[in-house]
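The next block holds one structure in the form of structure tokens; read it before the comments.
Here's a slice of the assembly, chains where they normally sit.
So that you can tell them apart, the chains are marked A, B and C in the order they are listed, and the count of residues begins at 1 in each.
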């Protein structure tokens, strides 16, 4: 049996705490299951980010400083989507339809003032897509992580990397509702905990081991 | 361990063979997994129906004659749906957009000439819905089984029962794509084999054991 | 100019009064515009049905008795649909998710006790579909009118015809939101008043003049 210890390279895997009246958050449930497991010779450190514009990034950056991960994969819940969505890009805007857990509702504010308009994920997103599909898991590339806390976290993370740790691999994926959540959202698609769990293992393995990305078409016409 | 034998009461559970270029059919895959298992003290007899207007009903009625089931539950695949759909009603019409596996494409023909316009399932569909949801499985009542082989089989089955075996319990459920199928249908919802398997066990158990149906609203406004 | 008078043959065209907090109902708005116009040498008599299970049918049957129409076309609003939906069949069940305007919420009750499970529209629905499409108007055949007041009215109307006036032509169509309504239902499809107006003229003309229906595939697989 492989031994884990604190000196082993690690992956920081984040989910979100509850928000908007949900009693569970698929992202935290999925991420927490992998805490302290080994994937591709890396120890998984799972943490929950608060669903708050202000504190989410502080908690994330603090964990990066503490754990020195080789990879940061943030996971958010995208209620209504049917597939694992690998996010391609984060944009420098907050535009919140509802208040976050701290009661803040920024509208058309930059995530970080005087910073670039966007950052692309530095993960091999097409390779990750192909590997999910070959594992029989429905997936797609997404060209928008929205304008809420998910995009905020992804943008802030990639901005931090651009400034301070350009070698750190980092990205964001959105996952569907769990079946138990979809029961309360009539007509919504869902994905089982087991499938999401397998998806995260594939995504982390590919992100850690792929030498470079592949060029396969996975865009949208509009 | 419970022993099974041919004299034990049984449930006839049907799926469909492949059609329209699919390499697997979710309904047969789900049904076949339960073949020869025991659910609520009944032995499951799983059979595959041909995806043909003409032969599907003959095969089904022949199996009923052979096995004398206490319950007939027919399962079809509804690509694109996100939930288990419990069918409420079958209508006396065939209207095929594509030819069936025998090359037949009936358009606006009755399933059975000079027979009633429709039959309602005699299963406790609302109790089945509630029990699925309490098992954390997304589900809904459907008010149309379409106008293809699925509706044809459901109508023919209920017509047979109305004429010859009014005490026989029978109904139809549609299930989503499997994840491995949704990979090839971009954007489509799916449901894992394990979830579908659990759903069928719940549905069969409730259909066999519920004393009567419950009145809970689960209709549609249009 | 063509003269209209009370002895001229007429078409009874019905829409619904407001319900569920809407400030307009697309069906009444569309129907009212055609009141007292001439289509295919028939005078249009537009009336509003109350959105109530009990009174809707009474008002409709009373109007039939008063006006002796050659055709009854009932129009309902189907919020969220993108096309004109020509209903094929009405089923003998009320299953209301919300109370009607009189506070009634029937669940799993027959529209009419001891009556057939369903009635098919006696209109040339495929010819009507083709004629709409050739007029560049998005349309489809629908195999379920739901289980609310719309289906209730369609069933009750066709039951009346089956018993008392088998020569009377009658059917039901659902129309999308108006653009002004879709503004308040984020993401919903809509259809302009002008397009709906043209659609109703086509539908009425075809229903009155088609010698017989055509056989074109327009069903659904599930």
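The rule we apply is simple: contacts are C-beta pairs under 8 Å (C-beta built on N, C-alpha and C of every residue); 3 or more make two chains touch, one makes a residue touch a chain.
All values reported here derive from a predicted model rather than from experimental measurement.
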{"item": "Given 3 placed chains, full-complex copy number", "value": "4"}
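Note that in this section only the chains that are shown with their structure count from here on.
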{"item": "Chains in simultaneous contact with subunit A and subunit B", "value": "none"}
{"item": "Rotational angle, Cα trace of subunit B fitted to subunit C, multiple of 5°", "value": "180"}
{"item": "Chain centre separation (subunit A, subunit B; CA means) in Å", "value": "38"}
{"item": "Whole-Å separation of chain centres (CA-atom averages), subunit B against subunit C", "value": "31"}
{"item": "Junction residues of subunit C - those touching two or more other chains", "value": "none"}
{"item": "Residues on subunit B engaged by subunit C in the complex (per definition of touch)", "value": "76-79, 81, 88-89, 91, 93-98, 105, 107-108, 116-120, 126, 141, 143-148, 150, 174, 213, 215-222"}
{"item": "Parts of subunit B lying in touch with subunit A, wherever the complex brings them together", "value": "82-83, 133, 136-140, 178-180, 182-183, 186-192, 194-195"}
